[in-house]
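Every protein chain but one is kept in place in this view of the complex.
Which chain is which? They are A, B and C, in the order written, and residues in each are numbered from 1.
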Amino acid sequence: EEVNQTENGDSEDLTVMLADLATVDNSRERASKLFQWLISPIPAETFFRETWEKKPILVQRKNPDYYKGLFSTAEFDRILRGEDVQYGVNLDVTSYTNGTRETHNPPGRALPYTVWGFYKSGCSLRLLNPQAFSATVWNVLSILQENFGSMAGANIYLTPPGTQGFAPHYDDIEAFVVQLEGKKHWRVYKPRVDDEILPVLSSPNFDEVEIGEPILEVVLEAGDLLYFPRGFIHQGDCLPDAHSLHITISSYQKNSWGDLLQRMLPAALEIAMEEDVEFRRGLPLDYLTYMGVQNSDLDDPRRPKFLSQIETLMKKLASYCPVDAAVDQKARDFLHDCLPPMLTTAEQASSVKGARTRWECDQVMDDSSDISTRTRIRLLRAGCARLCSDGEAVHLYYTTDNSRVYHQEELKSFEVNTELTDAVEFLIHSYPKFVTVGSLPCTSTAQRIALAEQLFEKGIIHTSEPL
Amino acid sequence: EEVNQTENGDSEDLTVMLADLATVDNSRERASKLFQWLISPIPAETFFRETWEKKPILVQRKNPDYYKGLFSTAEFDRILRGEDVQYGVNLDVTSYTNGTRETHNPPGRALPYTVWGFYKSGCSLRLLNPQAFSATVWNVLSILQENFGSMAGANIYLTPPGTQGFAPHYDDIEAFVVQLEGKKHWRVYKPRVDDEILPVLSSPNFDEVEIGEPILEVVLEAGDLLYFPRGFIHQGDCLPDAHSLHITISSYQKNSWGDLLQRMLPAALEIAMEEDVEFRRGLPLDYLTYMGVQNSDLDDPRRPKFLSQIETLMKKLASYCPVDAAVDQKARDFLHDCLPPMLTTAEQASSVKGARTRWECDQVMDDSSDISTRTRIRLLRAGCARLCSDGEAVHLYYTTDNSRVYHQEELKSFEVNTELTDAVEFLIHSYPKFVTVGSLPCTSTAQRIALAEQLFEKGIIHTSEPL
Amino acid sequence: EEVNQTENGDSEDLTVMLADLATVDNSRERASKLFQWLISPIPAETFFRETWEKKPILVQRKNPDYYKGLFSTAEFDRILRGEDVQYGVNLDVTSYTNGTRETHNPPGRALPYTVWGFYKSGCSLRLLNPQAFSATVWNVLSILQENFGSMAGANIYLTPPGTQGFAPHYDDIEAFVVQLEGKKHWRVYKPRVDDEILPVLSSPNFDEVEIGEPILEVVLEAGDLLYFPRGFIHQGDCLPDAHSLHITISSYQKNSWGDLLQRMLPAALEIAMEEDVEFRRGLPLDYLTYMGVQNSDLDDPRRPKFLSQIETLMKKLASYCPVDAAVDQKARDFLHDCLPPMLTTAEQASSVKGARTRWECDQVMDDSSDISTRTRIRLLRAGCARLCSDGEAVHLYYTTDNSRVYHQEELKSFEVNTELTDAVEFLIHSYPKFVTVGSLPCTSTAQRIALAEQLFEKGIIHTSEPL
Partner (left out) sequence: EEVNQTENGDSEDLTVMLADLATVDNSRERASKLFQWLISPIPAETFFRETWEKKPILVQRKNPDYYKGLFSTAEFDRILRGEDVQYGVNLDVTSYTNGTRETHNPPGRALPYTVWGFYKSGCSLRLLNPQAFSATVWNVLSILQENFGSMAGANIYLTPPGTQGFAPHYDDIEAFVVQLEGKKHWRVYKPRVDDEILPVLSSPNFDEVEIGEPILEVVLEAGDLLYFPRGFIHQGDCLPDAHSLHITISSYQKNSWGDLLQRMLPAALEIAMEEDVEFRRGLPLDYLTYMGVQNSDLDDPRRPKFLSQIETLMKKLASYCPVDAAVDQKARDFLHDCLPPMLTTAEQASSVKGARTRWECDQVMDDSSDISTRTRIRLLRAGCARLCSDGEAVHLYYTTDNSRVYHQEELKSFEVNTELTDAVEFLIHSYPKFVTVGSLPCTSTAQRIALAEQLFEKGIIHTSEPL
C-alpha cells in the first residue's frame, strides 16, 4: 500500500478537463489522459506496472474540488426528483449496525420524500447505475472503458454521519474509490489466503474476527482517491461530524486469462476433434475398470499409460487453440457491456444523430449533401465497432446503439459480405485518420458509397465535415 | 477388409451357449466369451488389435443356425401381436426406391394386420429397441455391454425380397451386422476423406455418385457376420429370391478420447483457476487492439507474446486435469445407458428379486434367514455399481433398477457416508469373490449389517446361498 | 343407511360370471348385469333411485367367496414379484397411529422383500392402479365404466391385523368398498354441513373431534359390500385377529351438472357475443363510479338498472347454450379416461388384434379374406367410439388404443370427412346389430370399403365372422 500526497492547487476542474479531452483526436488517447487525471499524480505507466492487481494505493490531495463536477448529493436529489429511480433496481437502502447488515428497500419508485426519510434515520444509499441518470458519469465511464478494454461501471454511496452501510467484504473488480464530499474512514485488509488473491467471485459479508488487522487505515477526504485490487477486504464508515459521498469506479470483472480460456477450450476441442483422428479414437475397452475415483489407488500399469495419453492429447490440444476467435468472443461481450459514446456537439453534427434533414414549413428540408467518394469518414470511436468471425460469416458488432442502461439492448451487429471485409478492416485500422470513401478497398464505387451509407446510418462513422 | 470362412458344423446353438455362460462366475469373463462367440473364429485379441475401428471384416460360416435363437421373424410377429409396439417409437416403416428414401409410419400402435400390409407392399421394417421386447436380445446386449464398457444397442431389420429400405450412409457407431434369416447383398465403402474417419456424427443419406466404389461387396447369408467401423458407408439390398432379417449390434457412440476431454476440460480449468493465480490475472489492458480476427494479420510484437502466454497456460492446464473424476462422469453416463442385468434362476434366488418372503395362507411367510456377519456376498455383476465422487460427496451409482427401455428411469444412486466408502470399495474390488459381511472394513458390526442390507435391498449384491 | 343381508350359497363365482357376461351381446347390457351382480341383492333400479348420491348402504352376505377371483393378496405378491411396481406411483405404504397419518414410501421399485417388511411392521399397503397389473380388475372396471358413463377406478388396500392405515376423511367419488379377504371395522359419518354434501373436492384428514358420531358402524367380512356417496366421512381399521384386503371401486369424479356447465359457459358466451349485438355493446361510460365492491352500499338508481341489464343478458345467454357440444367435451374427457376394452377370444379373432395375417415359413401368410360389401360389422363396444364436432370439423374419438395406465396415451381420434359422418353415425346407432358394409350410407362402394377398413385397422369395429 502506498500513499501519495499532492499539493493543493494543481487540480483541474472536471468540466474544463472534459472539454479539453473532447478536442483530443484519438479516443484511446483521450481515455489514457482521463485515466491519468483520475490517478494523478501517479504516472499511469507506474501504476499499471507496480500497483494494478497487486496492492492498494492512496492519493491524498488536500484539494476538495479535484473531482468536482463528477457527481454531488445535490444531483442525487435532482435525480430522485426527476427520474424514475426504482428501489432495488437503481437504489439500495442499507445499514450495518452492531455487525448486522440489512437492506430496507420498499417496493416501487424512490421519491425524495421517502429516500431522505431513510437517510435521516441513519441508512446509507447506494445508487446503482449513475451513468443512466448523470450525463457526466456516463461521459467519464464511456471514455474510461476504452482505457480498460473492459466494462467500466460505477456505484454512488451516500452515508450519514456516524454510520456504516456495509459489512467488511471483498469484491471481484478493481475498485477506484473517489471521494466526492465529506469524509470517510476506510480500512483495507490483505487477501486472507492465496486462493483469495484476485478472486473470481465476491466474498460474503465477513465478521470482524475473520479479517485480521488492516494494512491501510485512512480518512478519505473530498478530492482523495483510494484504489484496491479485487480480493482486498475493505470497510468504510462515517465520522460523527461529516457525511460521505463517494463514487466507486470499477473494472476488470471476469476479465482474466482463465475467462478467456473458458471461451476458448470448447472451440479448441471441437477443432481438434474435427482435424485430428487421435481425438476421435475410441477409449480403451476396459478403461472403466482401472480409471475413475474408485480405482485411483490401484497400482495398475494401464493407469500411467492412460494418463500419459491424456497428456499427449492436452499437448496437441494447445496447437488447436483458436485464440483470435476466443478473443472475439470476449470482445463481443465487452461491446455488449459498453456504454454508448457520448457525442460532442461537433461529433453530433457530423454523424447521423445530427444530420440536417428535418421537418420544417410542412415538408422535409434536406440541406445535407449526399455521401460521395470525396466524403472523408472515420469510426466515431477507436473501439465502437469490431469485425468478428464466427467461423462461417463475418459480422460487424458496434456499440453506438447500446443503451445507458446495462444490457437493455441486445448486442447490435450486421453481417458483412466477404467482399466488403477488407474495406471495413481498412476503416478500422485507419482510425484516427479520416479516409475518403473513394479510398475504401471495394470493387466498385457503388459498393463504397453503399457501405459508407450503411455505416453512417447506424452511427458507426462520422464525416470530417457535416454533410 | 477381410473375409473369414468357417466350416459348417462347428456352431453352438445360442440357447446352449447362454446357459453355459450363466455358469461363468465372472461377468466380465462371460462378456468376453460371448463376444468371442459373436466374432468367432476371429480371436477377439486379434480383432481388437487389427480390425476394430480400422476396417470392415466378414465372417462367412455356411452355418445358417449359428445365431439361431437370437431373434426371428416369427418372434417379430409374436411381439407385434402381444406387445405395445408404436410406430415411430419402436418401429419404422421405410423404403428406398429410385434413390428416394421415405418413411411411412402412420400414428399409433403397430398391429400385425397393418405392419404385414406394409411389408407385402415392399417396405422394410426396423424394430428400434428389440431388447425391450425380446428377453434373449436383452440378455445378449446386457452381457456384451460389459465387454465394451459402452452401451451396446441393437436394431432389427426385416426387408422384403428384391427391395432396399435405406439409402447409403455411414453411422457414428461400431456395427456388427448379424444375418439371422435369408440373404442380403451388402456393399461397404471407405470413408471418403480423413475427416470422416471415425466420425463424431452420422452422415446424411448419400447419392450413389457421392460414394465411389465399394471396397467390400458380399451376399450375407444366415449365420454370417459383417463388421464395419463408424464412418464406413454401407448399403444393403435384398436379392429377388429371398427376404432378409438381420440384427445390427452397435457400440462406442460418443466414446472417444475427445468425448472424455469434453467432460474434463471445464473441470480442469475450474481447478486451475482456483489453485493457480496465473489463471486469475487480468488480461493485458490493450489486448483487444492487437488480438482478434480483425487483427490476425497484424505484425505486432505483442501478438506472439500473447500467444506464448496462452501456450504456457495450456501446458499448466494439463497438470490440473482431473482425469479420474472425468472418467467417472463418463462412467455415470454409461451406467445410465446400461441395460439392467438379466438374472439367472440362481441369481434370482440369491438376490432381493427372489427373496423368499411371500404371502401365503393369509399371512407373510418368511423363510429367509437375516443377513448376518457370516453371510457371504458379492456384486451381482462386475460393473453393476460404481463409486463416484463429485468433489464433495461420494455416491454409489447402480444399474440394477434401470429399465429395458432406454433412459426410462433416471440414473439411480445413493450417497455413501465417508466411513463406508472403504467397505464399498472393498466389495467392488473383491468381485468375483464372495466375502463375508463380517469382513467388510467398517467400524462396527451394526454398520456392516446395515450396509449389506441396503445393498441387498437395492439388488446390487447377492448372497452365496439363498437367504 | 341400510343393511342388506343375503343367505350364504346364492353366490356366483366371478370367473363363471365373467364368462357368462362375455356372451351378452350388448356391452351396455353387460355393464348393467355386472353392476347388478356387484350390488346384489339390491335391485339396481332401486339403488339408483334411493341410495346413489344419497346415503351409505351395506350388503352383508355371509358368503366369503362372493367376490372371489376379483383380487387376492396372493395375486398382490405375484404382482410385486413380476411387475415393475414403483413406490409412490403404484404403491403407497401408510400408517395411522395415535392420530398421526404417515407415508413411508422409499424411492424406486417395490420388491416383495421390502414391501412385506413394511407390512410386518404394521404398515398398510395401497395399490394404486390394480387394473394395470390384474387382467380381472381391468376387465371388471372396463365393463363397469359403461354402466357409469364416467371413469371407473379402483384402489386395493391391504391392512395388517390390529392397525389402521388412513385418517378419517371424505372423498370426491362414489365409493364401493368390496371386502375380499379378512375383516375390517368401518365407521361412516354424515357430511358435516350442507356445503359438504356431494363435494367437489376431497377433504383433508380429520381429527376424531371434528367428525361427530358415526351413522353406520360395522365389521365388513369377505363377500360384503359397503357403498357411500362422496362427502360421507369414513374410516376403517383391522381387528386384532385378522388382516383385511379390500378393493374400492370408484366413479363420478367431477361428473356433476356444474362440471358440464363449466365446459358450456365459455362457449355459450362466445356464441352469444357472435350472434347478439346486445352482448357486444359498450358498458355505460360511468359504470365504474357506481358499480364494484367499493360502491356496493351506494343507493344509486343506476345500480338496479345495471343489475337488471345483467339479468336480461343472463336470460338471453341461456338460449345460446351449446348443450350437445358441451356434452361432447365431457364425452371426450370420458373417452380419454376409459380403460381400453378387454377382448374375448371371439372378439380378438374377429377384430384387427387377431387378424390372421402372420409370419410363417419365411413369408407373410394371409388367410384373411378382404373386407367386402357383404362383410358384417359393428362397433366393438357401445361406447368405444364417438363422433364429436368442435364447430368446424367432425372427429371420431375412440378408446381402443387407450392404455391400461391412466392417460398414458393421448386421446386418439381422426377427422371424419363430411360425406362420411352419416355412415359413422349409422354404424354407432346400429349397435349392437351387425350391419353389412354395403349398407353404409356412403356415396360409393369404394368409400364404404375404405371407411370399414380404416375403422377395422384402428380396432374400433369387429366383423360378425373372423375375416
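Keep in mind that, in the parts below, contacts are C-beta pairs under 8 Å (C-beta built on N, C-alpha and C of every residue); 3 or more make two chains touch, one makes a residue touch a chain.
Everything numeric in this text was worked out from a predicted model, so none of it was measured.
Remark: the absent chain touches shown chains A, C in the intact complex. Interface note for the absent chain: among C:Glu102, C:Glu311, C:Glu415 or C:Glu465, the touching residue is C:Glu311. Contact with the omitted chain, checked across A:Thr23, A:Asn98 or A:Gln363, is made by A:Gln363. Chain C meets the missing chain through residues 28, 48, 52-53, 147-150, 174, 194-195, 197-200, 252, 255-262, 264-266, 269, 272-275, 277-283, 285-289, 291-296, 306-307, 309-311, 313-315, 317-318, 321, 323-325, 327-328, 330-331, 334, 382-383, 386-389, 394, 425, 428.
Contact between chain A and the unshown chain involves residues 73-74, 76-77, 81, 84, 108-109, 111-114, 116-117, 119-120, 181-182, 243, 352-353, 355, 357-360, 362-364, 366, 401, 403, 412, 457-459.
As a convention for this text, only the chains that are shown with their structure count from here on.
Where the sister copies chain B and chain C meet, the same residue numbers recur on both sides for over half of the interface positions. Computed from the mean C-alpha positions, the centre of chain A lies at a distance of 49 Å from the centre of chain B.
In chain A, no residue reaches two or more other chains under the touch definition.
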